[in-house]
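One protein chain is absent from this view; the other protein chains keep their places.
Up next, subunit A:
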Amino acid sequence: MYMIWQLITSFIASAGFGIIFNAPKRTLFQCGLGGMLGWVIYLVLDPYYDTVISTVAATFVVGVISQVSARIYRMPVIVFSVAGIIPLVPGGLAYDAMRKFVENDYNTAVQLAAQAFLISGSIAIGLVVSEVLNQLLIRKRKPHRG
(Lines give C-alpha, C1' and ligand atoms only; values in the text may rest on other atoms or scores of the structure.)
Protein backbone atom coordinates (compact mmCIF):
# COMPACT_ATOMS: atom_id res chain seq x y z
CA MET A 1 0.00 0.00 0.00
CA TYR A 2 2.86 2.31 0.93
CA MET A 3 4.54 1.64 -2.41
CA ILE A 4 1.34 2.30 -4.39
CA TRP A 5 0.97 5.70 -2.75
CA GLN A 6 4.61 6.48 -3.47
CA LEU A 7 4.08 5.51 -7.13
CA ILE A 8 1.00 7.69 -7.50
CA THR A 9 2.40 10.73 -5.70
CA SER A 10 5.75 10.66 -7.50
CA PHE A 11 4.02 10.41 -10.88
CA ILE A 12 1.75 13.37 -10.12
CA ALA A 13 4.55 15.44 -8.60
CA SER A 14 6.85 14.96 -11.61
CA ALA A 15 4.11 15.67 -14.13
CA GLY A 16 3.19 18.76 -12.08
CA PHE A 17 6.76 19.95 -12.42
CA GLY A 18 6.46 19.38 -16.14
CA ILE A 19 3.64 21.94 -16.13
CA ILE A 20 5.63 24.40 -13.98
CA PHE A 21 8.58 24.11 -16.39
CA ASN A 22 6.24 24.45 -19.38
CA ALA A 23 7.08 21.11 -20.95
CA PRO A 24 5.14 20.47 -24.18
CA LYS A 25 1.75 18.88 -23.47
CA ARG A 26 2.46 15.56 -25.20
CA THR A 27 5.57 15.01 -23.04
CA LEU A 28 3.87 15.40 -19.64
CA PHE A 29 3.10 11.67 -19.37
CA GLN A 30 6.74 10.75 -20.07
CA CYS A 31 7.88 13.33 -17.51
CA GLY A 32 5.68 11.74 -14.87
CA LEU A 33 6.75 8.22 -15.84
CA GLY A 34 10.45 9.10 -15.65
CA GLY A 35 10.01 10.71 -12.25
CA MET A 36 8.02 7.74 -10.96
CA LEU A 37 10.49 5.07 -12.11
CA GLY A 38 13.47 7.05 -10.81
CA TRP A 39 11.85 7.52 -7.42
CA VAL A 40 10.86 3.84 -7.13
CA ILE A 41 14.41 2.69 -7.90
CA TYR A 42 15.72 5.14 -5.32
CA LEU A 43 13.24 3.87 -2.71
CA VAL A 44 14.07 0.21 -3.41
CA LEU A 45 17.87 0.69 -3.30
CA ASP A 46 18.13 3.25 -0.51
CA PRO A 47 17.69 0.85 2.48
CA TYR A 48 20.48 -1.44 1.21
CA TYR A 49 23.03 0.87 -0.38
CA ASP A 50 24.53 4.29 0.23
CA THR A 51 22.29 7.24 -0.72
CA VAL A 52 24.82 8.41 -3.31
CA ILE A 53 24.79 5.01 -5.07
CA SER A 54 21.00 4.80 -5.08
CA THR A 55 20.79 8.33 -6.46
CA VAL A 56 23.27 7.57 -9.26
CA ALA A 57 21.31 4.42 -10.17
CA ALA A 58 17.96 6.24 -10.10
CA THR A 59 19.21 9.18 -12.18
CA PHE A 60 20.84 6.79 -14.62
CA VAL A 61 17.43 5.21 -15.24
CA VAL A 62 15.82 8.66 -15.58
CA GLY A 63 18.60 9.56 -18.03
CA VAL A 64 18.06 6.44 -20.14
CA ILE A 65 14.29 7.01 -20.29
CA SER A 66 14.93 10.64 -21.26
CA GLN A 67 17.42 9.69 -23.99
CA VAL A 68 14.99 7.17 -25.47
CA SER A 69 12.03 9.58 -25.30
CA ALA A 70 14.14 12.37 -26.77
CA ARG A 71 14.99 10.15 -29.72
CA ILE A 72 11.38 9.03 -30.25
CA TYR A 73 9.87 12.51 -29.98
CA ARG A 74 12.82 14.37 -31.54
CA MET A 75 13.12 16.81 -28.68
CA PRO A 76 16.03 17.86 -26.43
CA VAL A 77 16.82 15.42 -23.61
CA ILE A 78 16.45 18.18 -21.01
CA VAL A 79 12.67 18.31 -21.64
CA PHE A 80 12.31 14.81 -20.16
CA SER A 81 15.17 14.68 -17.66
CA VAL A 82 14.38 17.83 -15.67
CA ALA A 83 11.02 16.70 -14.32
CA GLY A 84 12.34 13.17 -13.79
CA ILE A 85 15.16 14.16 -11.46
CA ILE A 86 13.05 16.54 -9.37
CA PRO A 87 12.05 13.92 -6.74
CA LEU A 88 15.74 13.03 -6.28
CA VAL A 89 16.93 16.62 -5.79
CA PRO A 90 18.12 17.01 -2.19
CA GLY A 91 15.74 19.88 -1.42
CA GLY A 92 14.82 18.45 1.95
CA LEU A 93 18.45 17.96 2.93
CA ALA A 94 19.40 21.48 1.87
CA TYR A 95 16.53 22.76 3.95
CA ASP A 96 17.54 20.68 6.98
CA ALA A 97 21.13 21.91 6.66
CA MET A 98 20.00 25.53 6.52
CA ARG A 99 17.78 25.03 9.55
CA LYS A 100 20.61 23.50 11.58
CA PHE A 101 22.83 26.45 10.66
CA VAL A 102 20.26 28.85 12.04
CA GLU A 103 19.88 26.77 15.19
CA ASN A 104 23.68 27.09 15.68
CA ASP A 105 24.17 23.33 15.32
CA TYR A 106 27.08 23.75 12.92
CA ASN A 107 28.40 20.17 13.10
CA THR A 108 25.15 18.64 11.88
CA ALA A 109 24.63 21.51 9.45
CA VAL A 110 27.97 21.03 7.67
CA GLN A 111 27.39 17.26 7.52
CA LEU A 112 23.95 17.74 5.92
CA ALA A 113 25.22 20.39 3.51
CA ALA A 114 28.10 18.14 2.37
CA GLN A 115 25.62 15.31 1.85
CA ALA A 116 23.31 17.57 -0.19
CA PHE A 117 26.28 18.61 -2.34
CA LEU A 118 27.32 14.98 -2.90
CA ILE A 119 23.78 14.02 -3.93
CA SER A 120 23.55 16.87 -6.46
CA GLY A 121 26.88 15.67 -7.83
CA SER A 122 25.59 12.12 -8.10
CA ILE A 123 22.47 13.31 -9.96
CA ALA A 124 24.76 14.96 -12.51
CA ILE A 125 26.92 11.82 -12.71
CA GLY A 126 23.89 9.60 -13.37
CA LEU A 127 22.73 11.89 -16.18
CA VAL A 128 26.20 12.19 -17.72
CA VAL A 129 26.79 8.42 -17.61
CA SER A 130 23.50 7.76 -19.44
CA GLU A 131 24.46 10.39 -22.01
CA VAL A 132 27.93 8.91 -22.54
CA LEU A 133 26.40 5.46 -22.95
CA ASN A 134 23.99 6.87 -25.51
CA GLN A 135 26.86 8.42 -27.45
CA LEU A 136 28.87 5.20 -27.35
CA LEU A 137 25.95 3.10 -28.56
CA ILE A 138 25.03 5.44 -31.39
CA ARG A 139 28.31 5.89 -33.17
CA LYS A 140 26.96 6.59 -36.62
CA ARG A 141 26.03 10.12 -35.60
CA LYS A 142 28.68 12.81 -35.36
CA PRO A 143 29.93 12.87 -31.75
CA HIS A 144 28.31 15.65 -29.83
CA ARG A 145 30.39 18.23 -28.01
CA GLY A 146 30.08 18.55 -24.27
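Going forward, a contact is a pair of C-beta atoms (placed from the backbone, for glycine too) under 8 Å apart; a residue touches a chain by one contact, two chains touch by 3 or more; residues count from 1.
Rule of thumb we're sticking to: contacts and distances are computed from a predicted model.
**Student:** The complex lacks one chain in this depiction; which UniProt name from "Cytochrome c oxidase subunit 1", "Putative iron ABC transport system, periplasmic binding protein", "Threonine/serine exporter-like N-terminal domain-containing protein" or "Protocatechuate 3,4-dioxygenase beta subunit" does that chain carry?
**Tutor:** "Threonine/serine exporter-like N-terminal domain-containing protein"
**Student:** Touching the left-out chain: which of A:F29, A:Y49 or A:Y95?
**Tutor:** Selected residue, touching the omitted chain: A:Y95.
**Student:** Spell out the interface residues on subunit A facing the chain that's missing from view.
**Tutor:** Considering the whole complex, subunit A reaches the absent chain at 5-6, 8-10, 12-13, 15-25, 27, 39, 74-76, 78-79, 82, 85-87, 89, 91-92, 94-99, 101-103, 120-121, 123-124, 127-128, 144-146.
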